[in-house]
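One protein chain omitted, others in place.
Coming up: subunit A.
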Amino acid sequence: MLDKFVHEIADNQLVAAFAVVGIIVWVSNLLARHLTGGRVHGSAIAVLAGLALAYWGGLVTGKTKGMADLTLFGGMALMGGAMMRDFCIVATASEVQIDEARKAGWLGFIALFLGTLLPFIVGVAVAMAFGYTDPVALTTIGAGAITYIVGPVTGAAIGASSDVIALSIATGVVKAILVMVFTPVLAGFMRLDNPQAAMVFGGLAGTVSGVSAGLAATDRRLVPYGALVATFHTGLGCLMGPSVLFLAIKAIAG
């Protein structure tokens, strides 16, 4: 009987993922209501629970896709993959009030540039402090601090070694997870309570996964505004990383 059930799930992974995520969200809502008295958003707990399950999945399988490496939860990879994520982000645009978005247009632009430059500078500074002097390595690690896609794209373009690229991916992944976890915590400090603020946040915090999960856990209505700007973040980073930023680092360190 149990064998049959497991077999059934393995054959219907995406549907199984819907059920599993439904249970995670349901339990998280219960915890939010009864344990925190509604102070912590149910979705914030659900995202944290997801990360915890990903840790557990990685521990059990020793692979890279968190829970999705377990056969029973393989559907999570499709449900939580880039295709579904981007499809749903685009759908949230139907809730955007165009006038609100227009008001922050230029601010979002400035935020995008700052969101590319500032993490890069921090990343390069930290790498320098730990004894890296090669401009290629410095640029790649700095680019990783922008997002975990900009890091490897930049590294590959300027010929970084694979351990440096791995380090830059790790930097970006840690950043995305920090943004997911700390956005709801710091929402008050960042005054994250209106569409303009969400667009500034989307540009500066970067990483689509971090921004979208962080905003979802803060106030769902803000998601489309943040995501609208954040989706340009990786593109801008991939544009500036191997070109302007690399040349600047080469001029300084090389």
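As a convention for this text, contacts are C-beta pairs under 8 Å (C-beta built on N, C-alpha and C of every residue); 3 or more make two chains touch, one makes a residue touch a chain; residues count from 1.
Assume contacts and distances are computed from a predicted model.
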Chain not displayed: protein name in its UniProt record ("Na+/H+ antiporter subunit D", "Malonate transporter subunit MadL", "FAD binding domain-containing protein" or "Dehydrogenase"): "Malonate transporter subunit MadL"
Selected from A:N12, A:T36 or A:T64 as touching the chain missing from the view: A:T64
Contact with the hidden chain (one of A:A160, A:V229 or A:A248): A:V229
Hidden partner chain, residues of subunit A it touches: 17-18, 21-22, 24-25, 29, 41-43, 46-55, 57-59, 64-68, 73, 76-77, 79-81, 84-96, 98, 100, 103, 107, 111, 114-115, 118-119, 122-123, 125-127, 129-130, 141-142, 144-145, 149, 153, 156-157, 167, 169-180, 182, 186, 189-197, 200-201, 204-206, 208-209, 212-213, 216, 219-221, 223-224, 227-229, 231-232, 234-236, 238-239
